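The complex appears here minus one protein chain, its other protein chains still in place.
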Amino acid sequence: MRKLRMGMIGGGMGSFIGDVHRKAAAIDGMIELVCGAFSSTAEKSLASGKALLLPEDRCYGSFEEMILREKALPETLRMDFVAIVTPNHMHFAPAKMALENGFHVVCDKPMTLTIEEAKILEQLVQSTGLLFALTHNYPGSPMVKQAKAMVENRDIGTIRKVQVQYLQGWMATAVEDADNKQAAWRVDPSKSGVGGALGDIGTHAHNLLEYITGMQVKELSADLGRVGKGRILDDDANILIRMENGAKGTMSLSQIAVGEENNFAIRIYGEKGSLEWHQENPNELITRWLDQPKKIFTPNGHGLYPQALAASRIPSGHPEGYLEAFANVYKNFAIHLNAFLTKTTIKTPDYPTVSDGIRGVQFIHAAVESDQQNAAWINM
Amino acid sequence: MRKLRMGMIGGGMGSFIGDVHRKAAAIDGMIELVCGAFSSTAEKSLASGKALLLPEDRCYGSFEEMILREKALPETLRMDFVAIVTPNHMHFAPAKMALENGFHVVCDKPMTLTIEEAKILEQLVQSTGLLFALTHNYPGSPMVKQAKAMVENRDIGTIRKVQVQYLQGWMATAVEDADNKQAAWRVDPSKSGVGGALGDIGTHAHNLLEYITGMQVKELSADLGRVGKGRILDDDANILIRMENGAKGTMSLSQIAVGEENNFAIRIYGEKGSLEWHQENPNELITRWLDQPKKIFTPNGHGLYPQALAASRIPSGHPEGYLEAFANVYKNFAIHLNAFLTKTTIKTPDYPTVSDGIRGVQFIHAAVESDQQNAAWINM
Amino acid sequence: MRKLRMGMIGGGMGSFIGDVHRKAAAIDGMIELVCGAFSSTAEKSLASGKALLLPEDRCYGSFEEMILREKALPETLRMDFVAIVTPNHMHFAPAKMALENGFHVVCDKPMTLTIEEAKILEQLVQSTGLLFALTHNYPGSPMVKQAKAMVENRDIGTIRKVQVQYLQGWMATAVEDADNKQAAWRVDPSKSGVGGALGDIGTHAHNLLEYITGMQVKELSADLGRVGKGRILDDDANILIRMENGAKGTMSLSQIAVGEENNFAIRIYGEKGSLEWHQENPNELITRWLDQPKKIFTPNGHGLYPQALAASRIPSGHPEGYLEAFANVYKNFAIHLNAFLTKTTIKTPDYPTVSDGIRGVQFIHAAVESDQQNAAWINM
Partner (left out) sequence: MRKLRMGMIGGGMGSFIGDVHRKAAAIDGMIELVCGAFSSTAEKSLASGKALLLPEDRCYGSFEEMILREKALPETLRMDFVAIVTPNHMHFAPAKMALENGFHVVCDKPMTLTIEEAKILEQLVQSTGLLFALTHNYPGSPMVKQAKAMVENRDIGTIRKVQVQYLQGWMATAVEDADNKQAAWRVDPSKSGVGGALGDIGTHAHNLLEYITGMQVKELSADLGRVGKGRILDDDANILIRMENGAKGTMSLSQIAVGEENNFAIRIYGEKGSLEWHQENPNELITRWLDQPKKIFTPNGHGLYPQALAASRIPSGHPEGYLEAFANVYKNFAIHLNAFLTKTTIKTPDYPTVSDGIRGVQFIHAAVESDQQNAAWINM
C-alpha cells in the first residue's frame, strides 16, 4: 500500500468541518492531503493551502480547475479522490464532475439538495464503478458498531420501539445575524436546501437509526419548528416514526435547545433486550435485559463483536471521540480504495455510501412534506 | 395540630401502591392510619388490617360500610379522610360517596374512567368545599419544585420545546398471564379504562409537563402501540405535543421497553435556559444556559427557591427518593386539612387536585381518539 | 405483633438526626414514638414533644426522669426501647441507665467517647440480654446488602484492595462560629471526643468497610488535618489501611472538601471481580469482572441475593434513599425486638450492634494515636 492522495474541495481557513475531515483522514497514516480548492476565490484558497503546508501549484481556485489539472498530472502524483466539505448546495456539482473525471469521492452530508441530484450521483457511481463515501461519522463509533452487530445477531430480538434525539442549542439566538458563517448558510434555503436542522442533524439521526436497526423508516409524521425569528427553515423538529417491521418511535431534533451541545442519543428496544448510546459519552453502550442486570460495553472491553473491536484503536478506558469515529469512515474508505487500486478482492468495508445519501435526502423531503400537511404521515 | 386520621380503601396485602401510600403518609408523623376497607372481601380486609396492626372493629368489608360506620363514630375518633388506592375503575364510586358523606379524599390516578365521572367529582368538591388530593407524586420531588419555580420566575424565559419520556419494561412479556395481579387489571379495559400505559404512566408524564411549565397541552397526535400479544389497550405510545403557547415537543411512553425500570425524564427548553430532570436520579436538576456552564441543583443545595427547600427533609447529599416525594403530597394535603379543620387561613399548599384529575382523564381520551384517527391532531 | 413503643433521648426541634430517627422509625409502621426527653431543659423538651403531637405527660425533662417514670408505667403502656440521638458525649450515660433499667437501646454513633465506656456497654448488653442497635444506616442500603452478599458468596474472590472516601464540605468555613449548633459541638472535644470528622463520618467509612468485606481493619496509618482555623479536632483525614487478610487500601475523609455534599463511596477489589457503591446515588451497585462487561445492579432489579431483595420496599427504578436505608436498621431491630418480646426464635436480623460500636471507637482512637506519631502504623 502507498499513502492515498486526497484533494479537498471547500474547508478553507475557519471551516469547522474541513478541519475535521483533514484530521480524520490523517489519524491512521493512510491518506495524505495533496491538493485543494479550499475557497471561493483563488487567493483565499492559496492562503488556506499554504497554511496547510501544501505546495502553491496544488492550491486551486475552483474545483473545476482542480479536477482538470489533477487529471492532467501523472498517475503517480495526482490525487486519488476528492473530499467535498462545502455547504450543502455545493456537494452535487463537484461530486458529479469528480466521478465523471475518474476520481473517487468522499462527500459530506446531506449528499445533495434534491432527490433528483441524489439519483444522478447514484447512477454515476454505478456506471463508473468508482467509490463513494458519505461522511456520516457516527456509524464509525465502536459502540455503534457493537449495537449494530448485536441487532444483527438478534441478541435483543425483534425491534419493537425506537427513540432518537439530537439536541443542540447553538442556534438558540440569532447567530446567523452575528458573525457565524455556518449559521448564515444553514438558514438559507438556497444553500441548505429544504431542510435546516433536518439536513444538518436530522440526517445523522435518521441514518444512525437505519444503520443500527438494519431497517428502513417506512413512514413519518413531522411537526417542524421555525423558532428563531424570521427563519424559513426548521430549527426544531418533532417526528413520529414507523419502521418497516411495524416498530414505532419518536425523533426529537433541535438546534434551539439552549445549552445542549451535541446531545445525540438513540435507544432501541427489542423483544429480549435494549440498547442505548449517547454520542457525548460515546465509549459506553448501555444494554438492558429481560432477566439480567444492565451491562455496559466499552471499546476494546469485554464481550464485543469483531466489528466493534475493529473500530477501536487503543485499549479500553482510553477514550476515543468524534474524530476517531470520523476517521473510521476514512479508514474503511481507504482500505476499500487501496483494494480497488491494487485490484485486490476484499469484503467491502463498512462505510456510508451513495445509497445512504439518497435515504438522507428522502428523509429531509419527507419530513418537510409531512409538516406542510400538518404532520400527515408520509411514506419514505 | 393533632394527627390526622386516614381510612384506606384498597391496598390489601401484596398491593404495591397501598403500601406506598401508607409509608408516604407515615413519614412525616402527621397522619395515622385508623381504619380500612382493604379488599374485596371482609375476610381479606380483616387479615390485611390486622397485619397493619389495626383494631378489628376498624377493618371493614367494603368502602360503603367503612364510610357509613365511620360517619357514625364520634368526631374525635372517626377518620378525617379516605385514601383511595384501588384499581382505576374503583376510584369514582368511593370518592363520590366519601365526598357526599363529608369525608375529604386522597385518590390515586387516573382519577376516573371517564370525563363525565371526573366532572361529577369536580362538582362535588366544589359544592362540598371538601379537600381532594390526587396522588401524582412526581410534583412532590424537590427538584421538580425547583424546576417549576425557575419557570415561574422566568429564569429560562419563554418555553420553546419540551420532551418527555416515561419508559418501563415490566410488561415486555405476557406478565398478565403469569401471576401478576397488577398487570392483569391494567390490560383489562373494564378496570383500566380506555388507556393502558396512557393511564398508568402517561398521566404522570402529562401532569408533570403541565405542572412544571405552568401551561396546558393544547393538542396532541398519538401513535399507540399494542405490542404485547392480544392486548387491547396500549402498552406503548409515541406522541407529538403542542403547548398552548406554541411550544412543540414529543412524548415517548412505554411499558414494553425491555430492561427500563422507571425511566421517567423531562426536558424543558426556554429562550434563555433549559431544565432536565430524571426520576431515577431525582436529586439532581440539570440546567443549561446560553452563556454559562451547566449547573446542577440538588435538594437543600445552593441556589434553590423556597418551594424546593420546603420539599426537602434532610441535608444535601442525603438522597431522598420516591417515597419522600409521595410523602410531600400527603404532607401538603395534611397541612391544608389541618388548616381546614382548625379554620386557619393559609396559602393553599401545593398538591395535585381534582382539576389535575380532569386533565389526566382528558389526556387519556385525547390520545386514544387521536390514535383511532391515525394520529390526527386532537384538541385537549 | 403490636406497634413497638419508642422513647427518644435528644432530638429536639432543629435537630437533624432526631428527625431522621423519627421518620426512619415511622416508615414501616412498626414503631410509634410514645415519649421523649428531647432537650436539656424540661421546657424545651415539652415544646418539642408537643410539636411531635405527644401528650404532655410523656414529655420529660431529662433522660433519667424518662427512664424512671416510664419504668413505673404499666407494661402495656411504657416504652419498649430508647432511641439515643444526642451529641456523642451524651450516648454513654443514657444507654447505660436504659440497659440497667430493662430498656432496649437504639443508639447513634459513635457509641461512646472512650473504649472503656464502649466495653461497659458491651458487658451490660451481654449481662442483661437486652437488644442494642447502633444506627450505622449505610449497611441498611439494599445495594450494600448486595455487595456484602456478593463478597460472602465469593463472587469476587479474595479481596486484594480497598478504597473508601467520605467527603463533605459543610465545615469548610468557620460554621462553628456562626449559628450552627451541630458544628459547635462537633469541634468541641468535650462533646465529640478525640475525633472530629473521624467520629462523624470516619466511623461510617470504617464500619461499611468491615461490614461489606466481612473482615477487620488490622492496622492503619493516619495523617489528620485540622484545616479550619483554631480547630483542635480533625476535619480531614488521610489514612492507609491494611486488612486482616493483607489487602491494602486508602481512606480519604473530609468535612472541608468544599462543595461535596455527602460523597461517601467504597470500592472493593477481589481476585475475580470488584464492587463500587456511591451513597449519593445509592440505587446502583457497579460491578466489574475479569472477562465480562460492567454490570449494574439495582434494588429489586435482576440478579440480586435475598438479603438485597429483603431491604427494598418498592419496585426497581423507584429510588429509595437515605431515610429508607436508615429505616432498615429500625425495621430489623423491630423485627428482632418483636421476636424477643414474643419469645419467638428467629434468625437474628442484620443490624449494627454494640460490637460495631466498640470497633468504631477503636477506629477513632487508633487514627488519633497514629496521627500523633506522624502516621505510624497502629494495630486495631
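Every chain is named by a letter (A, B and C) in the order it is written, and numbering of its residues begins at 1.
In this text, contacts are C-beta pairs under 8 Å (C-beta built on N, C-alpha and C of every residue); 3 or more make two chains touch, one makes a residue touch a chain.
Remember, it's a predicted structure, so these values are computed and weren't measured experimentally.
Annotation: of A:324, A:356 or A:371, A:324 touches the absent chain (contact as defined above). Between the chain not shown and the residues C:15, C:39, C:112 or C:165, the one that touches is C:165.
Only one of the listed residues, B:232, B:296 or B:346, touches the absent chain: B:296.
Hidden from this view is one chain, which touches chain A at 1-3, 16, 19-20, 22-23, 26-30, 33, 52-53, 168, 170, 260-263, 279-283, 298, 301, 313-324. Seen across the whole complex, the unshown chain contacts chain B at 289, 291-298, 301-303.
Although one chain is hidden here, its contacts on chain C can still be listed: residues 156, 160-161, 163, 165, 167, 169, 172-173, 221, 223, 225, 227, 236, 238-242, 248-252, 254, 256-260, 267, 269-274, 287-290, 294, 374-375, 377.
Heads up, the rule we're going with is that only the chains that are shown with their structure count from here on.
Interface residue usage between chain A and chain C, two copies of one sequence, is largely shared: over half of the residue numbers at the contact are used by both copies. In whole angstrom, the spacing between the mean C-alpha positions of chain B and chain C is 34.
With each centre defined as the average position of its C-alpha atoms, the distance from chain A to chain B rounds to 43 Å. In chain B, the positions touching at least two other chains are 260.
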